[in-house]
Structures are given as C-alpha cells and as structure tokens.
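Rest of the complex left out; these chains stay put.
As written, the chain order gives the labels A and B, with residue 1 at the start of each chain.
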Amino acid sequence: MELFILTIDYAGTFVFAISGALAGMKRQFDVFGVFILALVTAIGGGTLRDLMIGSTPVGWMLNPVYLYIIFGAFLFAYLFQPYMRKLRRSMFLFDTIGIALYTILGLQKALAFGLSPIICVFLGVVSATFGGVIRDVLSNEVPLIFRKEIYASACLAGGILFLLTEQLIGEPLAMAVAIITVFVIRLMAVKNHWTLAFGKKASGGV
Amino acid sequence: MELFILTIDYAGTFVFAISGALAGMKRQFDVFGVFILALVTAIGGGTLRDLMIGSTPVGWMLNPVYLYIIFGAFLFAYLFQPYMRKLRRSMFLFDTIGIALYTILGLQKALAFGLSPIICVFLGVVSATFGGVIRDVLSNEVPLIFRKEIYASACLAGGILFLLTEQLIGEPLAMAVAIITVFVIRLMAVKNHWTLAFGKKASGGV
C-alpha cells in the first residue's frame, strides 16, 4: 500500500511536471521559466495546502527527491518533445490517477490538522488542481480549469466518496473506489465533451 | 457589539463572494471557476494576512460557516443574476462597510501578533483589498484597485484614524468613526470620479 502510494505520488509528480514544462516550451520561455513552470505545476497545489494549514516547511522541501523528479521530467520533456503526442495516453492515465491520489492525500493531511471534513475535501481538491492554476497564472492565461475541464468536479466527487466510505470499507478500498470514480468521470467528460458552463447546454458527445 | 461585528463580517463575506461570482460569470467561467472566484474574493485578503503573520490554519478554515456563506452567495448570484443591477445600492453599502470592518479586524489581528502599528495598518488594508486583487489576477486582468478606485486609500485613512482614536474614545466609537470615514471617502470618490492617477488631474464631478 505504502509502495503503491509512493509510486503514484512520484509518477504523478513526473507527469504534472512534464505538463508544466510543455506549457513553458510552447510559450517559448527560457530554461529557467520552463523549469519553474514544471515545478509549480507539480508542487503548487500541495504547497498552497501546506501553507494554509500551517504545515511548514512545505512538504516537498523536506525530501529533495521531488526536486530531482521534476528536474528529470524537465529534461525528459526537453529531449522527447517531438514524441510527446504518442505518450498522451500514458500521461492521461498517470495524470488522472495522480489528481485522484493527490485529492485523497491532501484531504487526509488536512484531517490530521483537525479541520472539518468539508474544509478537508476542499483542501484535497486544491492540492490536486492548484498547481495547474498557478502554472496558468504564471503563463499569463486564464486558468484552464476555470473554463473547460470538469477535472475539479471529478476530484470533488472522489474526495467526498472517499470520506463517506472510508469508515465502512477501509482506507485501501475507499481509495481504490475514489480513484476509479475520478478516472471514470474524467474519461467520460473527455469522451462526451462535458462542461459545466453556465448559460449553455453541455454539448453532447459525437 | 460582538453581534454587530459578526453580522457585518458575514454580510461582507456574502457581498464579496457575490462580486467574485459575478466576475466569474461575466468571463464565462464554468461552475468551479465561478465558485473559486467567489471564494478568493471573499477570503483572499484575510488568507494572505494570516499567512504573512503566521496565523495558521488560516482563519476561515476554522469555521465552515464561511464556506457555507460563500456557497450561498454563489447560488444567489447564479439564480438572481438578471436582478443584480437593482441590488447595486445594497451591495455598495455592505461592500463599503465590509472593507472598513475588514481593515480594522485585520489591523487588530496583526496588533495581537505584536507587529508595529504601521505594519498592522498595512495588513488591515491588505485584508480588505487583496481578495479583489487575487480575483483579478485569476481572471487574467490588471487588478482594478491599481487603476481606478481609491478604495485602498479609504481603507488606509480608516485604519490610521482607528489606530489614533482607539485609546481616546474607546474601541466601539473608534470603529464607528473609521467605518463612517471609509464610507464617506468612497461615496465622495464615486460621486466625484476621484482618482489618484499620476500625471493627470483628477477629473472633477459633473
């Protein structure tokens, strides 16, 4: 179980960092800019959570391995930029499992600080999604998640489900159920072009 | 007195959250984006103050009622969007009393952490105004407050006045004086189109 969490945590960090690096390269940032974008995408959400609950030094600073993983992802994105399209499926897989796991890990960390469950679910979603928000703010763009994806809603559903089922079915199973839920919601959303825009009907799938 | 402060605090949170939600709806954000914009507008300034003085977990997380109020404001803005124009006067009233109160509450919290008065006045102004700054940054716009309103100057005047008069006339009266000051400055500024732009004469009222 520990090993599973660690694997997903590291793989998620790697995939998040690649998404940040690619965003920076698309905008023709220099080396420093690309690296910072990879970094904030990977650790921004958890950093914000840790700051707000008062868990400092923030988590990723206590173990340099996160910095190494991000640096590895940065090099990987640089070297294999032309082949990234082919890796989209694997990246989608790890990204989605990653946000599910980050939601739950964030939620659990907040619970350990004695905050009320609804605040903890919120902090779980922040952990999973605000790295991307900071990436977009630093790129001078409107955060993608505010417009197009139901990414955050999937995390919210997963977080609530985990909280409701953990006592009944135990942590490992509740975690599996939550991760699968996030994955299915996101997959269906992408397939069916779901959005949550106001004042428009969500467009149906083709 | 306690009740008065609590009422203004909750009403201010509600009005700030509505202003954030409306900003998000204007930009056609999806549900998550609109909610986050409502949230950061309502609690962003206080969060920044709490982080900088080291009061964590940040204040609004200790009591879920703020999250409920923001969610209520979000629903309210969504349902009554077409009628919002008619509510402008009430909103201006609560918004202005709100920023005055937040300035003073922020100032007092900073004083309780033993910081020097000038830093505390600054933190009071940050508490009252930076929710709007974060709202604008997340909307990919230049913060409105950096250009057009003397909002912040009104808070600054109110904060300094409160600090100077609190010992002489007692907290409740000093608070009333400060709130009225902020209110009058802001009202006159809006009526007379005051600005604080460099290199231009402030245009007179019509």
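Keep this in mind: a residue touches a chain if its C-beta (ideal position, glycine included) is under 8 Å from a C-beta of that chain, and two chains touch if they have at least 3 such contacts.
All figures in this text were calculated on a predicted structure; none of them were measured in a lab.
2 identical chains shown; how many in the complete assembly?
Here the complete homo-oligomer in the file comprises 3 chains.
Keep this in mind: only the chains that are shown with their structure count from here on.
What whole-number Å value describes the gap between the mean CA coordinates of subunit A and subunit B?
It comes to 31 Å between the two C-alpha centres.
Which residues of subunit A touch subunit B once you look at their complex with the stated criterion?
Within the complex, subunit A contacts subunit B at residues 51-54, 113, 115-116, 118-119, 122-123, 133, 137, 140-143, 145-148, 150, 152-153, 195-199.
If you look only at subunit B, which of its residues touch subunit A in the complex?
24-25, 27-34, 36-37, 47, 51, 54, 56-58, 61-62, 64, 67, 78, 137-140
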